[in-house]
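The structure under discussion is supplied below as structure tokens; questions concerning it will follow.
With one protein chain removed, the remaining protein chains of the complex are shown where they sit.
For reference, chains read A and B in written order, and residue numbers begin at 1 within each chain.
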Amino acid sequence: MILARFLGPRVWILVAVILAAAILVPLANLWLPADHPLHVPSYLVPLFGKYVCYALLALALDLVWGYCGILSLGHGAFFALGGYAMGMYLMRQIGSRGVYGNPELPDFMVFLNWQELPWYWTGFDQFWFAALMVMLVPGLLAFVFGYFAFRSRVTGVYLSIITQAMTYALLLAFFRNDMGFGGNNGLTDFKDILGFSIQADATRASLFAASCIALALSVLLVGWITRSKLGKLMVAVRDAESRTRFIGWRPEHVKLFAFTVSAVMAGIAGALYVPQVGIINPGEFAPVNSIEVVVWAAVGGRGTLVGPVIGALLVNYGKTVFTGVWPEGWLFILGGLFVFVTLILPRGIVGTIDHGWDAIRATRRARNAEKGEASDSEAAGDPRAVANPAE
Amino acid sequence: MGETSVVQKVADEIRVLSEPQGAAPPPAVSVAGGPADTAEQPDGGLPAQAGASSGPSRPAGAAMDPGTNPATSSAPNTMTSTATKAAEPAVSPHPYASMLREKRLASEANGRARRETLLYLDGVTKSFDGFKAINNLSLVIEKGEMRAIIGPNGAGKTTMMDIITGKTRPDKGEVFFNGDVDLTHHDEAAIASMGIGRKFQKPTVFESHTVEDNIRLSLAGPRSVLEALVHRKDAAERDRIEAILETTRLTARRATIAGGLSHGQKQWLEIGMLLAQDPELLLVDEPVAGMTDAETEETARLLREIARTRSVVVVEHDMHFVRELGVKVTCLHEGSVLSEGTLDKVSADPKVIEVYLGR
Partner (left out) sequence: MTRSIRWLLVGLAVLLFGAASASAQESPAEPGTAAAAQAAGSAATSAAGPAAIVQKFGGKQSYDETEAVIIELAASGDEAVARALRALRDGDLYWRKGDEAVFIGKRQGDDIAIFDPMTGEPAGAVPRGEMEKVRIKNSIRNAVTTALGSLTLRADNPAQRMRAADTLFSEADPEMIASLGEAIAAEEDTAVRARMQEALASATLVSDLPASEKAEAAKILAARGDRESLSMLTRFAGSTDDPVAKKAAETAIVAIQSNIAFWNQMQNVWYGLSLGSVLLLAAIGLAITFGVMGVINMAHGEMVMIGAYTTYVVQEFIRTSAPGLFEFSLLIALPLAFLASGTVGLVMERFLIRFLYGRPLETLLATFGVSLILQQAVRTIFGPSNREVGNPDFMSGAFDLRLMSVNWNRLWIIVFAMVVFLALLAVLNKTPLGLQMRAVTQNRKMAAAMGIRTPWVDAMTFALGSGIAGIAGVALSQIDNVSPNLGQGYIIDSFMVVVFGGVGNLWGTLVGAMSLGIVNKFLEPYAGAVLGKIVVLVLIILFIQKRPRGLFAQKGRFVDA
């Protein structure tokens, strides 16, 4: 199968596993009786859904960081913007069921004595519009921000710092009540989505399945991008930006493309995240959140498709476990993880496995070459992108 | 060509150099009556005299090549298109084009001459923090010419390349490509797309890509992001890559990750990437630095072969290599041209001797 060779078997296994989860987890939750050993309790479904959204966010970051060399410390901002767009739709769906019973205005606006919806809230009662905004707002912000940043060749650490400043500025802005996004409390108390109660098990299972499908599609999308000539160009930009420029490419365009696509993916992740956790508040913009995403990708292995997904799942599962057992300990663990992964495991889990595998193959190839055998079997090209942790 | 012949050749060169007044006649005396001393007022009649040099230099370069290398046989095929392109006269501006520019051109004494050139630098000055890296530099490269640029450290060679390729903007002075394209108004990518390729001093290739992908990314063609996203490999592309791999002797290494190449192979790969760009002018910065003698020899052959169809500017310290190229030499010092002519002429120039040995 051409596609299988195109992305490599590992990616297809990942996609298959994700899609299987999309079917099996809802089934195990809804159809299996509660006393069945494989039953998935209802409280776990949104938790798993949250992990899947995080995995999607990590994958989005990997596209820019792992493949294009842009360490964005502001991806949490795109995630939160997507979440807010979805949250606005969910707020409008509450209708007159709010505490104040105002059919038009969300509760916090009534509380602030606002008379009418701000102009930027119009349209969010329509799902299609909100869905569009989920992609458009983060995408547009990334496009404008990236346009200025990449055009003036802000690179490396400087770029990281200004992306962090960007999300910090948004954090401050969304904390303000008069921004019209619920200030400190954010948007919450959602009732239903597309007419289904957001609390219902079936809705939650569907949201989980939707998240899985979004993740699977994103893995394929990122796979397609990174295996294309453009993907090779991204890696080229990452490794030798000036070389690409001197052979006539415009690295800023390549980066802008990756950054914008990645921001849209992050926005979708945020939009799927919000109905599952039931709240979106300015805390999502906190710079710490964005940096945490980096460690997910780093743990799994940046510059690979599978790595960030595994990293996000592992780290967040660890977080759930640890915050239950030893709440104060989690930050020690997370901090230690940052240190460990940069110092000991710079390629991440998947990258390290790959590297070992490559080394084995290299020795085998060398042996073959000694025997005089043509190593042309390699000429079809290594299907996997090569992780290069050295910056 | 065996190992012995290379060694023999190098030995010859050393003998030649040790007798500076040139026991052996220089193989490529190409500058017809060009005064060796153009350092004082290079902008005077320079373009005119340089114009005379373009013709003979190429055959001279070719003559030196024994042509025994089987790889060369395929090269002309791939480069036919550029060869004809390079032979065409400069694209002169439409008569009704810009009145203003016509006026300006008319007012310049050597405007006509400039438009016949491939690369034209006049009165270029660039200073960093008060240090004049380039000082009133004037230089003309003809179409199809191969030129070697020598000069001590800090002579401004790399800055000159930076200016030509758009990495650095000159403080003042004119830089024209193909007669009427003002390079100071374009950035690196645009200049690269116009047909100026540049090899860095330190070999810079995409280390995590295969040799083949390195060349594929460099192939001339659309440079849009969306095209790259939906790009499909086709037979023509494969053929061109094949030809370039052969020219640069990297066919066997095509699937190797570039980071695993030897230093010399990286240099060749970078030259191959330049070729893939299909440029009219190649700027090559110290191509043989850190190479073995055999590799140096091979590189000289490669560059001469390229120079048959394109203009090449080589910056190099290695005098044996420059002699091997057998082309007109420009010596830079403190940001301006100190001496210009054949290698023998330049190396006999007392000013050059003083710069290299005197202090």
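Before moving on, here are some points about what is shown:
Note that a contact is a pair of C-beta atoms (placed from the backbone, for glycine too) under 8 Å apart; a residue touches a chain by one contact, two chains touch by 3 or more.
Every value quoted in this text rests on a predicted model; they were computed, and no experiment measured them.
Which of A:Val99, A:Ala165 or A:Ala200 touches the hidden chain is settled by the complete complex: it is A:Ala165. Of the listed positions A:Ala28, A:Val52 or A:Leu71, the one in contact with the omitted chain in the full complex is A:Leu71.
Of the listed residues A:Leu221, A:Leu334 or A:Ile353, the one in contact with the hidden chain in the full complex is A:Leu334.
Summary of contacts with the chain left out: across A:Trp12, A:Phe143 or A:Phe175, the touching residue is A:Phe175.
Within subunit A, the residues in touch with the undisplayed chain are 71, 148-149, 151-154, 156-158, 160-162, 164-166, 168-169, 172-173, 175-176, 287-288, 291, 294-295, 298, 328, 331-332, 334-339, 341-343, 346, 390-391.
Going forward, only the chains that are shown with their structure count from here on.
Remark: subunit A and subunit B have CA centroids separated by 47 Å (rounded to whole angstrom).
Across the complex, subunit B is touched by residues 225, 228-230, 232-233, 235-236, 239-240, 242-250, 253-254, 257, 375-376, 378-379, 381-382, 385-388 of subunit A.
For subunit B in complex with subunit A, the touching residues are 165, 167, 187-189, 192-193, 197-198, 200, 204-210, 212-213, 216-218, 220, 223-225, 228-231, 254-255, 257, 259, 273-274, 276-277.
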